[in-house]
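Since the structure comes first, as structure tokens, the remarks are kept for the end.
Every protein chain of the complex appears in place save one, which is left out.
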């Protein structure tokens, strides 16, 4: 496989600076690239690597223009609107996609009264319960379980060994990675005579369009009503979402975060990795929670928080800086005491 | 579906205050309820919502009686012993249960010499090893694996894609949610000539009656002897239980907690979310560990702990309060230094 640089530039709607008449044979990261490869830079701090890379061409973004001293360059640059996305488009050319599953495998197990749209694929050993609806173009991989009366809309990808319990509602273009569990019972008990009795979890989970859910992530069904994930929200691996949580649109939730029951999360929120959010609180729109925040109280919109208990990020930074200087403070305090006692 | 309020009150053994002669058409949370709905309040702090809810009737607990100023109320109240449980009973009327799986599906794969009790259900693509015993009334969902010589007693629910390795012993009325793994090898190695060699994990996992285990939780088999979960203990999602851990009765373990190998946990312990417990220590009866505690030493019974390293909760609160005031302390210290230097 080889492609002319000019062809690639055209594909990504980019402008070439430097030699135009070269041929590209592969793609690689900026550090690993060798002669004949095209690579890319997204983050400013990697721009100095333009001097040392062995790549033949590098895609950068228009915004980098003033930061590049091209006189040094022996390589070709391609300016694109978003270098990272442009590179992905080119990478797809060099790494051809494998064929997608097609049709309903004879070893798939389909319940009664299942409505299946056009071009749906169901792999072997997927099990689909009664009265399920699956929209056109959706692909169900092996080992997936879909419980009774669930609906999955069009063009979804449900990867192997996902478990989707009964009555779950899933929108269009939703991607659910392997091992994720949607609609397991919420964790609810009441105490009676010294033991814990189960509170029935009668609600559902609703996942809106364009959501992506990571591998082995768990989203519990509501006690009643619904646990809901808003349109365009992206959830990483091993995340726990408790019952009756309502998450807004375009939220990002990074790996190993846990959100306790009945939390409300606004739109465009970013929650970094290993965060914990206590039950029954609200996180406003556009909030950013730093990695490992432990959020114990509601957070107003447009706030950045960090620490445990989570506080406005600047305040937490001030406290953390003080903590670092504690050994010195203790020493100085001792000296001061001595001085005074004299 | 509609029900007379008097019928519902009778069902939950409750007393009506206010209009008795009304008809209920649905159930909802106190904030979402509309005319015709019955709702409930469990926590005192939501009692003020009685004035603003659109519900036609609200279930409260007897203990709330003195805290409600009912003269304001245009709604009917039902007093019950436990409002939350009473509401669940009513909710079950309005949300009819789906039919449970029945019988052994022809696409289930059953090993040799498997003993199956009355009314056992095994769904398609569940795989049951040789010499397994399954008690009456137990339901095994799709994609479940049960290894050789395991025993599962009566009336258990084993949800889709659970993996239960060989020789596991499970009591009655145990619920295991999707993706949980019971009996994976403990994490044990010894070093020899610069590499890690596996220590065989020859023991088992024993899960006693009335235990519930959350989605994608992992419980490792013992090195020898057994990892054991006591009667009535409830474990949330994505929890890790190491090899040879022994957990008592009626323990609550919230999501994403990790308990390292050979820990002993007493009865009636509560372990909140994202806690970590170091190996080979003991947690006494009735201990409460706050969310995100990192427990590094044994904890005596009847203690509340928090923080990392975990300490008695009151002591940790004192330290946390000091940490919050550090920026001020640093400033005051500077001022004091100046004063003295003058």
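Each chain gets a letter, A and B, in the order it is written, and its residues are counted from 1.
Convention: a residue touches a chain if its C-beta (ideal position, glycine included) is under 8 Å from a C-beta of that chain, and two chains touch if they have at least 3 such contacts.
Keep in mind that what you see is a predicted model, and the values were worked out from it rather than measured.
Visitor: Have a look at B:10, B:197 or B:297 and name the one touching the chain we're not showing.
Guide: That would be B:197, which touches the missing chain.
Visitor: Tell me which residue among A:15, A:32, A:51 or A:69 touches the hidden chain in the full complex.
Guide: For the chain that is not drawn, the touching residue is A:32.
Visitor: Looking beyond the chains shown, say which of B:13, B:113 or B:225 touches the absent one.
Guide: B:225
Visitor: Over the whole complex, note the residues of chain A touching the chain we left out.
Guide: That gives, for chain A, the contact residues 27-29, 32, 82, 84-85, 88, 91-92, 95, 98-99, 105, 107, 123-125, 141-143, 159-161, 175, 177-179, 210, 212, 214-216, 232, 234, 236-238, 250, 252, 254-256, 268, 273-274, 291-292, 320, 323-324, 326-327, 329-330, 333, 336-337, 340.
Visitor: For chain B, which residues lie in contact with the unshown chain of the complex?
Guide: That gives, for chain B, the contact residues 107, 109, 125, 127, 143, 145, 147-149, 161, 163, 165-167, 179, 181, 184-185, 187, 189-190, 192, 194-200, 202, 216, 218, 220, 223-225, 238, 240, 242, 256, 258, 260, 274, 276, 278, 294, 308-309, 318-319, 322-323, 325-326, 329, 332-333, 336, 339-340.
As a working rule, only the chains that are shown with their structure count from here on.
Visitor: Averaging over Cα atoms per chain, report the distance between chain A and chain B in Å.
Guide: 26
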